[in-house]
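Pasting a structure here, questions to come.
Here the complex is missing one protein chain, while the rest keep their positions.
Think of it as A and B in the order they're written, each chain with its own count starting at 1.
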Amino acid sequence: MAYEALDFYDVDSLLSEEERMVRDMVRDWVDEEVIPNIENACREGLFPDEWRVALGEMGVLGAPLKGYGCPGLSYAAYGVICRELERGDSGLRSFASVQGSLAMYPIWDFGSEEQKNHYLPKMASGEWIGCFGLTEPDYGSNPGDMITKAEDKGDHYLINGAKMWITNGTIAEVAVVWAKLDGVIRGFIIEKNDPGFSAPEMKGKHSLKASVTSELVFQDCKIPKDRMLPGVKGLRGPFSCLNNARFGISWGALGSAQACFDSAKEYAMSRIQFNHPIASYQLVQNKLAWMLREITKGQLLAYHLAQKKDAGTWIPEHISLAKMNNVDIALEIARVARDIHGANGILDEYPIMRHMANLESVKTYEGTHDIHNLIIGRHITGIQAFTREA
Amino acid sequence: MNIAVLLKQVPDTTAKIIISGGKVDENSVSKWSMSPYDEYALESGLQMKEKNGGALIAITCGPDRSKKMLTDAAAVGADTLVHISDEGVSDSTHVQQLLAAAIMKYEADVVLCGKQAADTNAGSTGPGVAEILEATCVTLVSEVNYTDGKYITMRPSNTGSEKVSTQGTSVFAFDKGTVELRRPNVRGIMMAKKKNIESITSSDLDVNLNNSNINLDSQMPPPEKAAGQKFEGAEHVSTVVSKLRNEANVI
Partner (left out) sequence: MMNFTIIAETNGENLHPTTYQLIGAASSIGSKSIVICPNGKAESEAASIEGVEKVISVVGDCFDIFDGGAWSTALNTVCEGKILISASPNGREIGARLAAKRNIPIIQDIVSISEGIIVKRPIYSGKAVETLTVSGDAVITLRPNAFEAAELGGAAPINTVNQSADIKISIQEAINKASERLDVTEADIIISGGRGMGTIENFSHLEDIADIVDAAVGASRAVVDEWGMPHRMQVGQTGKTVTPSLYIAVGISGAIQHLAGMRSSKYILAINKDPDAPIFGVADYGIVATWEEAIPALKSALSELKS
């Protein structure tokens, strides 16, 4: 049955026809190929390779990037793609976010012409999967203190260190890894078969089960000199990637929220207790009304942010606000939806617990909820509160 | 080879139909889609074009909103998009005249369409257009191939199915086929957006629409179903079967 999205304020009518066509394409694919198979993928803990192929064929990877075989869509289209994918599963959206915003984007923005021509077309087509290595076992919210380092050995670089929590790591052909060269953070392109590089998978996740998460281990990993991204130094590199990915999450989370709302609404209408559908009770209606209210606000936030992205009038704090808010409400909506489903809510028959568990990761990655609070707090007060040191 | 595919935009088959003032309220339709059988015609047309070369001309006759569907067709590979303004005509004979005139204007060699559109479910268009074109028509086909100057197609028969062939201008009305429908992709969508839709009217086509001698009096919700009837015991099975035939008309 064709999916009719909750769009109380007709926000999607503000999209261009092209953006809506992209939406429908992804939406139909998610309905036909993802939703029927997602529980199985989660149970087996794998990211189905057909999904990589399909995303490449649809041509949505690296959505807002132009040239080098990339789609060249608007940020609004990118947002819509994320939303539709995440209605299926946050793990699927994570795959696309990492590929497009975290792996392709730095090559596109900071790479040499040769690097762009070599990597981007194959990544846009889905042939090569990319990953992004910033977080380390001991450095999460403060990546600036990372210890992974690169040494200039004349005709090559030598990388040593370890990254953790790296989405797509084990299945990636290409890793964009941030490491310190003479104390300055630089981006390096590591290929799967580079000597001294390995990417063991992390097992046992209760969240994003259909997404591959890995460690990246560098033991005297030797790479040619032309693998450093020439165009950026310092934290600006990884942070500009994160801005794009966070933007996508601010839309994506709404997809999860909608899936939970849809399921809760349907359940409430059909579940009879005390002789009447539970949807007929005020307390339940209050919950549904609250969900609709938050989703609608989130949609307006996300849409306006996309306009600012496309117009170039955004600042990172705008993105922090949207990421923080929309993930927060999505998670709360998942919890309320679970409540409405009663015991059924804990079953994998319903998408609720899966979205809820996924959103716990989404709340943490790409800057935790509170880190975004601190970013906005700094914007308001002019005082940074990340650390006691100046 | 010029392949014309006739497409109609209809309310999505899952959409609610709301009636107000004795007419179906088209504004309340939440989603308009390409009629499902037309999708098979389009897919077969695309495959025929890929195998034999040529151009695929997507033609629709309908209100302005149906242009969107032509763009959807372009996103999967339609080359020429033709929108015939329906000028409020609803008599299917008139629609057939307009479609046939457009088919001639664009010099199509073969015409593919759905066996019926999911709104009226009538099934008049394919054979009616064929009549005007003086063309051969095969209905309920599931696939069409063009080889050695012949169109080879499968249609159902009393005993299963039969492979039939036609020559010359032919019209094929598609049932749901076995072919897998292609998805659009971003590149197709971007190209489709740039593609011009040729809008034409009955006067461009030199078609004089005479007055119709049918008048639409009203559209109403279907009659309320009677309350359920329950029978005790298997001896009532034959009664129920005759009710299924005579009251419900479902067998």
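Before moving on, here are some points about what is shown:
The rule we apply is simple: contacts are C-beta pairs under 8 Å (C-beta built on N, C-alpha and C of every residue); 3 or more make two chains touch, one makes a residue touch a chain.
Keep in mind it's a predicted model, so treat the numbers as computed, not measured.
Touching the chain that is not shown, out of B:132, B:179 or B:197: B:132 (per the contact rule at the top).
As for the chain not pictured, it touches chain A at residues 1, 270-272, 349. Contact between chain B and the unshown chain involves residues 11, 13, 16-17, 19, 24, 91-93, 96, 115-116, 118-132, 135-140, 152, 154, 157, 159-168, 176, 210, 212-223, 225-226, 228-238, 240-246, 248-251.
Definition applied: only the chains that are shown with their structure count from here on.
Chain A and chain B have CA centres that are 41 Å apart.
Here chain A touches chain B in the complex through residues 1-2, 4, 17-18, 21-22, 25, 28-29, 57-60, 63, 71-73, going by the rule given at the top.
Note for the complex: chain B touches chain A at residues 12, 14-15, 30-31, 33, 68, 71-72, 75, 183-187, 189-190, 192-193.
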